[in-house]
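Note that one protein chain is taken out, while the other chains of the complex remain in position.
Order of writing sets the labels: A and B. Residues in every chain begin at 1.
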Amino acid sequence: MSFVRNAWYVAGWSTDFGDDLVPLTLLAQNLVVYRTSKGQIAALEDRCPHRLLPLSKGKRIGDTIQCGYHGMTFGADGACVRVPGQSNLPKSAYVESYPVLERHGIVFIWMGDADKADPALAFDLPELGQEGWHIHHGDKLHIQANYLNVAENLVDPAHVSFVHPTTLGNAASENVPVHVKTADEVIVAWRWIRDAEPIGFFKKFGGFTGNVDRWHYYYLHMPSTAVIDFGSSDAKLELPEDQRNKGVRIFALHFVTPVTEDYTIDHWMHLRNTALGDDAASDQMDAMFRVAFAEDKAILEAVHQEEQRPQKRKPIRIAIDKAPNVYRKRIRDRIEAEATDDLGDPVAPVFVQHD
Amino acid sequence: MSFVRNAWYVAGWSTDFGDDLVPLTLLAQNLVVYRTSKGQIAALEDRCPHRLLPLSKGKRIGDTIQCGYHGMTFGADGACVRVPGQSNLPKSAYVESYPVLERHGIVFIWMGDADKADPALAFDLPELGQEGWHIHHGDKLHIQANYLNVAENLVDPAHVSFVHPTTLGNAASENVPVHVKTADEVIVAWRWIRDAEPIGFFKKFGGFTGNVDRWHYYYLHMPSTAVIDFGSSDAKLELPEDQRNKGVRIFALHFVTPVTEDYTIDHWMHLRNTALGDDAASDQMDAMFRVAFAEDKAILEAVHQEEQRPQKRKPIRIAIDKAPNVYRKRIRDRIEAEATDDLGDPVAPVFVQHD
Partner (left out) sequence: MSFVRNAWYVAGWSTDFGDDLVPLTLLAQNLVVYRTSKGQIAALEDRCPHRLLPLSKGKRIGDTIQCGYHGMTFGADGACVRVPGQSNLPKSAYVESYPVLERHGIVFIWMGDADKADPALAFDLPELGQEGWHIHHGDKLHIQANYLNVAENLVDPAHVSFVHPTTLGNAASENVPVHVKTADEVIVAWRWIRDAEPIGFFKKFGGFTGNVDRWHYYYLHMPSTAVIDFGSSDAKLELPEDQRNKGVRIFALHFVTPVTEDYTIDHWMHLRNTALGDDAASDQMDAMFRVAFAEDKAILEAVHQEEQRPQKRKPIRIAIDKAPNVYRKRIRDRIEAEATDDLGDPVAPVFVQHD
């Protein structure tokens, strides 16, 4: 399994969860998720410990779930509260419960050891709470591919000209060098395309008529959250890198959640410093994003298919792969650290003395 | 393989078999079944020994089957009677034939050693031949689940309130204790719900208006035939257990046939002591059964799916599992006995004497 377990993963938006029992798969674990009468979201193992029926096929009784096969009933904390036909509750009658965090309309679930579930570890962005920024929750893009390929693609500016020639990129950017900084925990790749024709997206949305300076910053947060900070400003302004807020600026957030090794959901949303409260603008942007992300999906699924086939040679690595390479190494390190962690603290060796 | 081989399994009703070559799978074996001109049913291995084409894709020539590839021809006993292009019939040119038994409109096939195929071992019920009972052959319910789960479900009264709340059960029965007797070869579980509102089924069918005494007896015959004896009588009569014929009584028979490890057909029919010869009543009961059995199918298939997924903990067992537990143990014992049987009689050890 190539999953980092000790992390907050996005399970959906706040509006996705209410009274209904929603079955979800995260990191190959099946969960049932619902909102209690107090408004808190519960995430439980979706399997009755008796005959294994998914609890999501059962019935909600108040804040508990009654199994649809023999009526065994579990609270929002996973503890069994009733076994029909007997008065005692066996110790083994429980389902696992998962820590949940809800913030900015985003629902995170912690998939690792519950005692490590620190809310401070969940992704956050200062602008998410600031005035002057419009938050818009987008879609869930279902991709038949491993999540590492999906996340890697989000810190890879080099693909834009080829995968999104008419939506997010154009030929002007093909040979513009990409800067990569991998020294910090968040990997960053970026490039500025100065004094070029605006891309389709900003032509339509930014209202630019002449040439623009265009930037793309790709931030990849461990284990698989990407922030794409992109925007344009009139080329005549010669905008410095640290004054991007003066241009038309968009943060596209991608919460990449592994469903299984072969299936990933990219929960995407955006933040923007323009067209505040303008729903028509949001719809227009969604429509454009959908076209672009469908282009990514097609490529990522084709690559995933091909990766399942026999490979005679090792794939080659080229200059543009720096950020993806660092990212994959960090994931491997995190997974290995978690595996080692499971072994417990090292034990002093025992020496048997022969005298 | 979790199959008991030396047993009669139901392949269908008498009306299912005529001149046509019917392909069937029982216990993961492919058979071709047809009725000869003398009215007897033949069941043969559905595979030509030459190039493996299923014989069911061939052509019937009188009481023989001609393979659809090169015309090799086999009699109803499996012996080869013709090899086009040569005059001799090789010794290895045969297909296996299976013993068949037809009784009460039910077709049984013996899937084990032919010399053990004793008709006395096939399921029978005295009422099947008696006057005062109406026999009605029902459907074949196809279930994507292992047959043990299907059979187990039929000796499990505890699921009725939860899986069939509006059809066969209601909340009144949830906490009524279940009696289980596993001393004899046929496992029995039963319970009486005294002085309760009639369930949907008997409201509609028994014409009861006031409270009733309701019984459910679940008999499970090895390896996988279930008889559900259920009925109701006016609660004022305080009916003793051994006088159930005085109430409205129904025997639902379930002939559970393993197709593969993951696929089971439940051939169901019923016997009743009321509405004799009333086809409209039969249709009405079929319709109600279909709704109820679809509820079982949904649960059993969800459980089967979940059983294929990785399991971190052993499923727990609770009080209501007594009959299923005994049943599964008996199946394991039978399978092990058959495997040991295949080894032949024990041979006296040979002692080599050193003097």
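Here is the rule we go by: contacts are C-beta pairs under 8 Å (C-beta built on N, C-alpha and C of every residue); 3 or more make two chains touch, one makes a residue touch a chain.
All of these numbers come straight from a predicted model, not from anything done at the bench.
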Task: Residue in contact with the excluded chain [from B:85, B:240, B:277 or B:310] - done: B:85
Task: Identified contact with the non-displayed chain, of A:59, A:134 or A:159 - done: A:159
Task: Options A:238, A:279 or A:306, residue touching the unrepresented chain - done: A:306
TODO: Touching the absent chain in the whole complex: find that residue among A:18, A:132 or A:177.
DONE: A:177
TODO: Spell out, residue by residue, where the missing chain touches chain A.
DONE: 158-159, 161-163, 174-175, 177-178, 298-299, 302-303, 306-307, 309, 311, 313, 315-320
Open item on the list: Applying the definition given at the start, please give the residues of chain B touching the unseen chain.
Closed with: 30, 47, 49-54, 57, 66-72, 83-86, 90, 92-93
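We adopt the following convention: only the chains that are shown with their structure count from here on.
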Task: chain A and chain B, separation of their C-alpha mean positions in angstrom - done: 49
